[in-house]
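Only a single protein chain was left out; the remaining protein chains are all shown in position.
A and B label the chains in the order they appear, each numbered from 1.
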Amino acid sequence: MLPDDTKRMRSDADKARLYDRQLRLWQKDGQAALEGARVVVLGSSTLASESLKNLVLPGIGEFVVVDDAVVGAQDVATNFFVQAADAGQPRAERIVENLCELNPDVAGRAVVRAPAAVVAAEDPDADAALLAGASLVIACAQPAAVVQAASRRCWAAGVPLLAATSAGLLAEVRAAVREHTVVESHAAARPDLRLTAPFPALREYVDSVDLGALDSPALAHVPFVVLLIKALDAWAAAAAAEKRALTYAQKKEVAAAVRAMAPGPDEENFAEAAAAATTGCADYEIPGDVARILADPAADQPATPFWLLVAALRRYVASDYAAGTLPHSGSIPDMKADTHSYVTLQRIYKQKAEQDRAELAAHLRAVMHDAGLPADHVSAAAIDVFCKNAARLRVLRTAPLHADRPALDALAADGALAHYALFRAAERFHAAHGRYPGAPPAGAAAETGTETEAETETEAETVAGLDALVERDARALADAARALMADEWGVESPEVPDALAAEFARSGFLELHNISAVAGGIVAQEAIKLITHQYVPHDNTCIIDTANSKLVATRA
Amino acid sequence: MHKIWKQKKTEAELQKTPRESPARLRLQKELGELVLTPDTEVTPSADNIMEFVMTYRPTEGYYKDGEFKFQFEIDKEYPHEVPKVRCMQTIFHPNIDTDGKICLNILREDWRPVLNIQAVIFGLQSLFQIPNADDPLNKDAARLMNNDPAEFARTVRLLMRGRTVGSIRYDDVLVKKV
């Protein structure tokens, strides 16, 4: 099938150019995950279209928009992806059509049904599978009942859920993720050079370098790794100490030993070695996040490739071969060195990484054998990536959005407790009154956006009336938030500034385009991290208050 | 914004002459306060201070009695961008190639906007006082300096008089006694 293959090759090259600026962040496998994903969005307001824009552009595989709302004046005023001519038509259909136009590779579909009906647990039809079969569900500007039902449904199915609300100058983005595992976290990790306990090939290489026999330029190009291992040896012998868990004072002694070896004060490689002695390279330690993952009960009865690999990693770390270390990633930082020494050193670490990988793979086979799984259950590529990133593994488990009580300590520490309580109190206000605080009673909202002369004449009165309604609602909202904090969350002397409650009520929980765009950006960013399993999603709440320039990433 | 509206200036306070660019302002400050040793001079023209020549006459070391000229070009993004400096003569030096390119850390990877022309001048002077043969740009010069310092010294003195070696024409850089 030559013609087809040629076509695909061309389209791969096209894609490489089209997506160049994002492939530099998440590479081909991240892109493949995006292209294989299906995102279900509940709601079709500005928040939904702004979130989706940022997923359609980078090439998400498929998206489904669930909403039965029709396009009204508020949409024409704030939603870039509907127009005046769309008034009265199903909003989900309009935004799907306009969003699809952004990227021909993306498939979009509208389901013109009420999100509440789709998430209702008693609904037994095919819609039930819509959420369970999704890679990710996003609830945009949905009432609490819908968010909570979606949270229960997604939680049960193990599907991550994002929920966002945008109200005037305020917004909130929350995540409910039962378990999310990350191998390629791109997190910063200390260089891993095994200086205190060199593995045999490294030891052999270090011993083969006779510093005394080198002329000045050669000495100036000995990699600092070699210098520091020699200095550590000399220091340990002189101090009769172990090269383990060095105190800061001991590290300073090692640095002094390095400097004593230097032919002059300006040699860069000796300076690198002395700096590394004190800044941490001199000790090996399994990073805290990885240590917690190794101790996680999920690895006791591993059910996914990630946890199978972690179970294998446990055995690896405990083995005599590894002696408490993780598999080496195979990469080392650049350092002052001549080409030959550096390339040799690089090869030594790379070979060590290959050996480590083989050891881990052997443990994995044993783990899979014990679990009754076929040997190829975890791909060779997955083992490679896992070993390369063993020091950066991450696991995320957030609270669900149907929990009764938020993480009060974290919210309070980040100064976001009043905001969070006001969002929840506004949801209850909506549940009780059928409208959000500050929003005019149902039926009063304009659907067409055209005002008659007579209405314009009475506008001043109308605005005054609206101001009064907002003021009344603000007081009720503040009281409700305080009651919620005191009575249900057990907060002593709850503080809700009146001006903040007034800001919530001013919004009427109607969206302003910019704030929905900020929230939509954060939603999409978190969605991409969840879908690609690269970088680390946030646990789990962002509060955006641009009235007070207070923007907080916190946990609820 | 209300507070700012109220601060309207009177006509007399308005400035009619355009500002100096940030780069030129910084350079004016640096040059106006530059302190040089007697062996060094810089000769900008009052019409354009953004390009100038630095002349250095080492009084000791391998390059004693030479007169070395460097072209400085200060970019309009200075000091965010490093000054471009090039040796104007073809010389035999471990850290300067025969095209005039200079291997000096602060002229490349270690440049920071807090550094200045004075620091670059010190850096260039130090290359002539103590050439760094361990990190060479001209490998032949470095090898000779490391292996046979006496022969290196002789070669430097010879080539400073101006010589053609192979395809390379070294410039006569000796100080002319007037």
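FYI, a residue touches a chain if its C-beta (ideal position, glycine included) is under 8 Å from a C-beta of that chain, and two chains touch if they have at least 3 such contacts.
What we mean here is this: contacts and distances are computed from a predicted model.
Asker: What is the protein name, per UniProt, of the chain that does not appear here: "Translation initiation factor eIF2B subunit alpha", "NEDD8-activating enzyme E1 catalytic subunit", "mTERF domain-containing protein 1, mitochondrial" or "Methionine--tRNA ligase, cytoplasmic"?
Answerer: The chain we cannot see is recorded in UniProt as "NEDD8-activating enzyme E1 catalytic subunit".
Asker: Specify the residue from the set A:Glu50, A:Glu272 or A:Glu427 that touches the hidden chain.
Answerer: A:Glu50
Asker: Pick out which of B:Pro22, B:Gly61 or B:Pro149 touches the chain that's been left out of the picture.
Answerer: B:Pro22
Asker: For a quick check of understanding: of A:Leu161, A:Ile515 or A:Ala556, which residue touches the chain that isn't displayed?
Answerer: Going through A:Leu161, A:Ile515 or A:Ala556 one by one, A:Ile515 is the residue touching the chain not shown.
Asker: Tell me which stretches of chain A touch the chain missing from the display.
Answerer: 14, 16-25, 50, 53-54, 57-59, 72-74, 77-80, 83, 102, 168-169, 185-187, 221, 334-335, 337-339, 342-343, 440, 444-446, 449-452, 455, 462-463, 465-467, 470-471, 499-500, 502-503, 506-508, 510-518, 520-522, 524-526, 528-529, 535-539, 542, 544, 546-553
Asker: Mind listing the chain B residues that contact the chain we can't see here?
Answerer: Residues of chain B in touch with the missing chain: 1-2, 4-5, 7-9, 12-22, 24-26, 28-29, 31-36, 41-47, 49, 77, 80-82, 95, 97, 101-103, 105, 108-109, 111-113, 135-137, 139.
In the analysis below, only the chains that are shown with their structure count from here on.
Asker: Under the definition above, what is the set of chain B residues touching chain A in their complex?
Answerer: 133-136, 142, 146
Asker: Where on chain A is chain B touching in the complex?
Answerer: Going through chain A, the ones touching chain B are 215-217, 219-221, 267-268.
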